[in-house]
Structures are given as structure tokens and as C-alpha cells.
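Removed: one protein chain of the complex. Kept in place: all other protein chains.
Chain nomenclature is as follows: A and B, assigned in order of appearance, with residue numbering initiated at 1 for each chain independently.
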Amino acid sequence: MAECHPVGFQWVMEAKARGAKVFHIDPRFTRTSALADRYLPIRAGTDIVLLGALINHVLTNGLDFREYVLAYTNASTIISEDFRDTEDLDGLFSGYDAEGRKYDPSSWAYEGAEEEAAAGQRREQLEGGAQHAEAAGPHEYGSGGPAMLATPSTDPTLNHPRCVYQILKRHFARYTPEMVAEACGIEPEAFAELAEAITANSGRERTTAWVYSVGWTQHSVGAQYIRAGAILQLLLGNIGRPGGGILALRGHASIQGSSDIPTLFNILPGYLPMPHAHRHEDLDGYLAAAGADTGFWGRKRSYMVSLLKSWWGDAATADNDFRFDHLPRLTGDHGHYTTVLGQIDGTVKGYFVVGENPAVGSSSGRLQRLGLANLDWLVVRDLRLVETATFWKDGPELETGEMRTEDIGTEVFFMPAASHVEKEGTFTNTQRLLQWREKAVDPPGEARSDLWFYYHLGKRIRRRLTDDDIDLPLRELTWDYPEHGEHAEPSAEAVLREINGTGPDGRALSAYTELEPDGSTRCGCWIYCGVYADEVNQAARRKSRHEQGRIAPEWGWAWPANRRVLYNRASADPEGRPWSERKKLVWWDEEKGEWTGHDVPDFEKDKPPHYLPPDEARAEDAISGSTPFIMQADGKGWLYAPAGMADGPLPTHYEPHESPVPNPLYGRRANPCRKVYDRPEVPYNPAGSSRFPYVLTTYRLTEHHTAGGMSRSLPYLAELQPELFCEVSPRLAEELGLVNGGWATIVTTRAAIEARVLVTGRIRPLRLDGRRIEQVGLPYHWGWSGGVATGDVTNDLMPMVLDPNVYIQEGKAATCDVRPGRRPRGQALLELMEEYRRG
Amino acid sequence: MAERVGFFTDTSICIGCKACEVACKEWNDVPDDGFVFRATSYDNTGGLGASTWRHVAFIEQRVPAPGNGGPGGPSGAGELPADSVGPGVETGADGERPGAVVGEPVDRWLMASDVCKHCTHAACLDVCPTGALFRTEFHTVVVQADVCNGCGYCVPACPYGVIGRREDDGRAFKCTMCYDRLRGGLEPACAKACPTDSIQFGPLDELLERAERRVTDLHGQGRTEARLYGADPNDGVGGDGAFFLLMDDPEVYGLPPDPVVTTRDLPAMWGWAAGAALSMAGVMAAAFLRRRR
Partner (left out) sequence: MVPEAEFRSYYGQPVIKAPVWHVPHMPLYLYLGGLSGGASLMSAAARLAGHDRLGLTARVTAAAGATLGAGFLVAELGRPERFLNMLRIFKPTSPMSVGSWILAAHSGLSALATASAVMSAAPASAVAARLPRRVAAALPAAGDAAAVATALTGPLMATYTAVLVADTAVPAWHEAHRELPFLFAGSALASAGAMGMLATPRAQAGPARVAAAAGAAVELAAGAVIERRLGLVGEPYREGRSGRLMRAARALTAGGGLLATVAGRSRALTALSGLALTAGALCTRFGVLEAGRASAADPKYTVVPQRQRLESGDRASTAAPARSWP
């Protein structure tokens, strides 16, 4: 966190100054480790073993926050008797289809769900696995969970052998400190200290927070890492309470915003699922399949209709399904890596690359470039000519002779982009906080804001439209914003106001609860509704934290409803009283008959704690007064996910796709559902291969920004880390003859790259599986051109292996070989690669 | 003169982000200082100089197990017997680490942002022949770029190796403690940019008090190796306007353990020179006298 989010890390330091104990768990000793109270080295790709062992520690010793767990989680819920755990099936859950490499999740359901579920929901559950496999499934359910029983059968004694609590206990029973030592390389004493600290700092009086970043997500089991963290935090009562939570440090400025108002293929704004071409014929059919009807997600019709009204305005009416048909449709996986393979296959002809540099920043860089070279046209918008825009004239494949400039037909359009200080708009930061930025200076030359680019592109396209029906969606699109300045810059505030939404009177709405399903309201992103409440840009508020309370509600605006802690109903006990004076956040005011507190209560203001939903209740009415997780169908925190995950209802340790050791827990080595490609141009290192004996992990440095587009060209940053380097332990350096400051060549079946050597005791070899495992660390900021600091492309080494839930690449754990000296050039490099591939 | 202001750099909370280095260069328009991979931990800057006015040092160490003379162990403050195990870290004249085993993991990574000390008795200022270096109303020491003629005398005079001459420009440069910002009522750019308040700016007296409290706190936490550096007004430079809380001996950070302002000895030097000059005259006179006899 100190390494990649130094500005945010100041608050960790502040917490530390107030007595917080900080643990840091990472394969390498980083700047964060330097400031932590304890550093635990871990083998990359084994965090579920560690988290599972902590869960096991909590369950075995009865250290869970029992009142919280009973009332707020699905611990007592009884699961279908068809369910089989990985303990029963040696690493598989019930419902696995070996041929399709996917699960039918129906046996994971709550008991009784089969009978009671509506037909649509039933079909949805059955199809879940299949959809996951081809369309990054969980977002099918939007930001709520999938449909599930609102009031399943439970056993409050937690003794029923099929209740979630007991299933959890059995599932994690073999995740022991000894297993942590064997799999992760963490000594039992260090584990004990961690386990003691997090349990001692949880409960009524105290909370523990977990902070993670792409070190948890970029794995073929990435989504389950987060699930494991969530389970632990739910058991310890650390969700929805001040100082608790699992905090995702999103990449950089507004990455959070880019999933709220997505640049992802499978969701619409506000996590509404993207309709599928064949399954979702009309709005009703779409809504029936789009997640739960109970909980706040039950109001999805209001969110969707308001979105359609926002986009198609008066043309969207109840009679025409609010122009639901105008929405584009999915036909399958349109994720980044599948798109790249589509480019290679010639099925993808054009490509917009905006503020990204996939030729450097994405796994398997060579494939990225092969794809780019096979396009008809490519638009690159960036601050400078990044490698993605120049690969055709200076890419590494030219040097090896694999590509020749004259053979590349791709027409590249480079559009200079304005930087964040050269345009106005919002950032949505990692804590869901929207902050408005003013423009400080005009962009140089022909550089324009993204907003300008898309708005004027849209205008030009609209001028060329015909009367043909195929152009109707664009003709009817609301595409009219006030313009200002010599370049006719559209008003970003007008866009924000449109996102916020307007009511029948045309005035800005103040809360998503005002959205209606009848088309009388418009809203571009329901979770952002309220950011322009009272016709005021709430994101532009900058009242100092010293002039307001600790929650600082007048600093920017957080979605939803300016709520700073999600699910904060959980900060009070079932009766609505704070768990403790020390940790009070929101509570039920009996006299006034409403929820109140320091934060905006994440609950219906006037729903009393003793409220019990009547039968057949829908939406939030189906949520009882004592269940805080209002987006879930049953209002509970899901220790066990009866649906929604492609690869199982519980996190399970699988080795990375490329691992030097077998799975110490199961016969299954790797995630059975992970996405891999059976194509000759997508090679993998054989598991356990002696050709690739070292664990390879990649990361960022404070000094650079991701693929380097924003930092390598800046002398002040580039001089701080001028060259690509690999970090190796002194022991490995000695074995291989690597010299500090000299050169090394790192090889996988994808590529061989050269890097400077940094020999450091911060990289620790781990003893596991009866041998010493060496790890090699590589930052990935460098590319071959476009800056004062250049270097080989680290991501060229990485495999195209994806998590089955969200299609993120396994960028944090692979295998490699290391050789002293610089890599060969030209043909000799190809020969070296061939040698390694043949084995 | 205004109240004396300064920096208190608390290295125990430095996260090595180098924001100070960048903010300093941005504000003061300091050019880049070369693109060299130094293989000295994460430090590719090397040290302070004409084109580096803030420098973050990175020191990788292995702390012996508790009870083995580690922090809080019997050796106590002032002498932490930690081995620097980063490659290239010299711990002895021969560059070998005594007793260190290859592969021993680093578990302490010290980071510290160095800067001009703005000494109470500043050698650079004393020796500057043109008056280009002067003491400001804030008691800081600043080079006037329009006066400096690049004689280079300040460079070896500084006991901390701070000031340097930019060879392509010819003049000497160093930290000004953002003199222009101070005059505008702003804090220096590095302190402003520091995310963890490792670099604190303010009236020197207040900073000294705060620093003493911080050391007491750290000692209370068992981190007895914490000590202040440059905070003593009776030291060889009369105390620093920019002082530090260090977690190891100063020389580990590249700082002199007991710096002296060279001009302290200047009267003595002139005395010896006068003696030599007189002797010279005497010898010469004798040479002629003897001849006449």
C-alpha cells in the first residue's frame, strides 16, 4: 500500500500512531513491510491457505462474533443435501462438468430453494455456471447477489450438519498452521501472532480491517481470495462497522469509477447486467433473470428504466419497453483477452485503446501486439505515443523478424489526450468517493478531454446517420450537452447531472429511492443518484476534515447516498443499539422512530429493528429490520455463496496455473474452472517443470505508473527508477552467478526478457514441499520506447490464464527460469524461446 | 528577522515514496540528475547535489533476533548491531560483511529523506567569497544564483556533502528551503508533498519539542535505537535548521557522525599561516643576510 498508494498510506500511518498494529503479507518485503509492525512473507498465489487457516482458527476456537454471525450472516442457513464439498470430492464441489470445465451450481443452493424459486430464477440458477463460463458471470446478478430464498430454513444452534457454519468448519478443517507453513512458507509462530492479533482486535469493542489490491485479485482464483477475506471478516463481525471492512485498493484514480460507470463489457452503469442477445428478449425477461427480487436489488426495474430513460429520453416509453431493444447485447465472452484472440483470428477489426497501453500493460504482450497488427484500424488516445501506438514501427517483434512494418495493415489513429489537470470532471476513488476536479490548465496542442472526444465523435457519427432502423438507437440517443470554449468542450457538470438523474419536474433527484419504474424519472447511474442533489455538485464539496466530524460527510460525495460505510446497519446490534460505545456509528432512535448516527444509515430510515417481512414481500420490504445486508436477497452476509460464483460456493486453495509444487490440499492442482486457451500461440509453462523452477511475481513501484505511459516520459520520475530490474535473493544470485547491478534474462514459454539485477535480502526463498522455492520479482513499468526510461516488457512473460468469475489475468504468480547476462537478440532470441518451449 | 524555521525529518515514518524529491524538483525547476540504475536498493538518486536537493536513502538491514542485541536489547540506543546486508553496502573497509550469511533475509528497511541542514554555523556560507550564499530572514541559507560565480569553494566546505556545482551551468546550487514559498507564507514543497508527515516544517523550537516527544514515545515502544541528529545547538555546527530522527547511526544514512563547521578552526589556521608567512620572510631575509656577510 505504501508502495502503490503512498498518499492513502498516510492514514495507515495515522492509525499506527494511534496504536493500530499493522501486519503486511506479501511475497516481497516492500515499502509497506518496512513500516508494518510485522511482515509475513508468503509464496505468491497461496493466500487462500492463509485466510482459510485464519477462518479455521476462528471456527475451531469459537472466536467468531457469535451474535453478529447468527443475526447478520447466513451461518445458520441449511444447504441442500445434494451439496458436496471439496473435502468429499478431492478438490471439486458437486455439479462439476469436466467436459465444459464449469459447474452447475444448483446443488449449492439453500435447502428448499429448488421448490420455491420462481421459474425464471430457477432457470437462472441452473444456467449460472454456463453463463459464467462465457460472460464473466457474477455481474449477471448486478450489484446485489443472485436470487436466493429470502427466508431459508435455518438452525440457530448452528449444529445442523448441513448448516453453513458446519459446512464451513469441515471445508476449512485442513487449513491448519502447519498447512500454512507448507503451502505459504509462513512459520507457525508468525501465523499464531497474526491470528491472535486479528481475533483480539475484533468483537464489540474493536475491529480489524483488511486491505488488498491486485495481489489478491490477479489470480486464477482471484475472486475467491476476496470471498475468503469476506468470510473471515463476517465471522469476526468486521463488516459494516467503523474500522472494519475489506478495503480494495483499486488501481489508480477513478478505476472504481470505471466499474461504477463501466468500461467493462458485461455490465451497465450501476452494475446492472448487460443483456444477453438470446436469453434476454425483452425488459421483463431481462429483469426476471437479473438477480434477486428481494432486497434493494428488487428495485432493479426502477434503476433500469431510469437508465433507459436517461439514454433515450422521450423516445423511451412503456409501450416500447423503454427502448430496451436499443441496448447492445452480449453473445458470449467479450473480455480483453478473448478480444485479443479475436483480433488474431481476424474477427475483431477495430479497437479503441484509451488511456491504456496493452502492448506493455497486459499479460502476454506478444499476443497483444500480434492482435494489434491484425486490425483494420486502431484508435489510441493517450498523453503521449505509447507502445500500443508505435508497435508497428519499433515493437520487439520487428527486431526478431516476426513482424515487418510493411506487412502490418493496421491504420493507427493517435489522438492526444488531455491529462487530469487539463480537464474537469470527477474521480471516483477506491472508497466510492466522488471528487470533482477543476481544470487547472488548457491541454496542449490538439490534446482534448475524453469527454470532448466521445461527445464530438458521437455528434459526427450522428450527422452521418440514415433513416434506416439500424441507426435508430443512435438517432434517438440523448446527446446534447452545453458546450463552452473555443473547442466546444461539453459541460462535464451537465453530464454529472444527467448521471445523477432528474424527476418528472426536471429537477435533479436526491436519492435512488426516488427512482420510479414507470419512466417518470431518468438516471444515468442509480448508485450515483444524489451526487447532484438540490442542483448542487455535491462531489465538489471540500470542507476540511478539521471543520467537521470524523466521518467528514461534506468532503466530496460517496455513493450510495453519501454513505461512508456500507452496510453500516451492522454497526448496531439486532435491536438497533451500538455494539459498543467505542464503535458506535449508526443506531435506532426509539423516540424518533428512525435510524440515526454519524454516518448516513444504510437502511430504510424508519424501518424498526423488529420489523419482520410479510410473506410474498418484494424488494426492501422483504428484508427484516435486523438484517443489514440489504442488497442481498436474504439480507444476510454470505459466508457461503449458494450461487453467483463460477468456481464454488466456498474459497478453496488451488495452485496457480503455473506452479512449481503440487496442491498440498487436494488432488486438483489448479482451479478447475480457470480460463485457459488451447491454442498454439498461447503457450504455458508445464506445471512443476524443472525448466521453470522459480516463482515469478510482478508488481508496481511507487516511482512509476502502471505501463509507464504517464511516468516514463517524465524525467523527474524516470530518473528515480530508470531501468527494468529483477529482484532476486542473494542465494539465488550466488547460485546463478547474477551480479548486483548486472544483467539477467528471465524466461517463460511466452518470452525472454532482460533486466538489471537487484540482489536483495528483501526477496526471501521459502522452504516448502521439502525444498527451497526461490521467487523472482519484476516490476512491469517499462517498455521499449516513448520515454527517457526504457526496458523490456515484463508482461510479455505472463501467461493468458484468467479467473473464471471476472476474467482477470493471473499476473501475480507464474513460473520462470533465470539466466545471467543479457538476452539474445533477433533470430537467436527466437531460437532460445524454441529451446525452452520444446523442453 | 523572522522566527527561525526548519525541517524535522522523522525517518521512522518515511515510506520512501520520494514525493519530496519530485515535489522539490517541480517547484524549484531543478533539472534531472541522470538516469542511472545504481543497484543500491531502491535508491537511484545517490545523494544530494546541485541537481538533487532532497534525497531518499534506502538501507536494507537484518536485525538480529531479540535477546541477541537487537533493538531494545542490551546494547541499547546508539549502537544497533544490525548488519547492512544490501549488496554493495559496505560495513567495513574491505566491503565484506562480517559474519553475515548469504541469504539472510532483510527485515528492516530504513528510509530517510536527506536535505540541506541549514546549519546554524554554515561552512558554505562562511567560505563563500562573493556573498552569493546568505542567511535569510528565516535563518535559512540560500545561494543567490545571480551572484554566484561558481568558485566551487562551498562544495568541499560543507561537512554534509550537500551543495554541489552544476558543471553545465557553472554555479552552485542547493536546497533553499523554498525561500520563495516561505516568503509567500507557504511551507516548502517537500514538506507539503510528504504523505506521512515524515518531513515536518515549522518554527524550529516547536519542531525540536515535537521531536523530543517523538523520541520519548519511540523509546517507550521499545525502539530505543531512535535518536535525534542535528538537534543539538552545541554540536559542531551549532545545530541544524533541518534535523532528523534516525533509527541507526548517522553514517549508515551517509551522514557524518560528528560534523564540524570548518571555519571553527579558521582563526587557528590563519595563525599557522601567519607563522608560515613570517618564517618565509625570515628565511628569505636570512638568505640575503648570509650572503652579505
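Rule of thumb we're sticking to: a residue touches a chain if its C-beta (ideal position, glycine included) is under 8 Å from a C-beta of that chain, and two chains touch if they have at least 3 such contacts.
Please read all numbers here as calculations on a predicted model, not as lab measurements.
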| item | value |
| --- | --- |
| Touching partners, among the displayed chains, of the absent chain | B |
| Contacting the left-out chain in the complete assembly, out of B:Gly184, B:Gly220 or B:Pro257 | B:Pro257 |
| Positions on chain B where the hidden chain makes contact | 40, 43, 46-47, 49, 57, 59, 84, 86, 88-95, 98, 120-123, 125-132, 135, 147-153, 155-167, 169-172, 234-238, 249, 251-270, 272-281, 283-292 |
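Assume only the chains that are shown with their structure count from here on.
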| item | value |
| --- | --- |
| Inter-centroid spacing, chain B versus chain A (mean Cα positions, whole Å) | 44 |
| Residue ranges of chain A in contact with chain B within the complex | 2, 6-7, 9-10, 13, 17, 29, 31-35, 39, 41, 701-703, 715-723, 725, 729-731, 733-734, 740-741, 756-762, 764-765, 788-789 |
| Parts of chain B lying in touch with chain A, wherever the complex brings them together | 13, 15-19, 21-22, 25-26, 31-39, 41-42, 44-45, 60, 62, 85-88, 102-111, 195-197 |
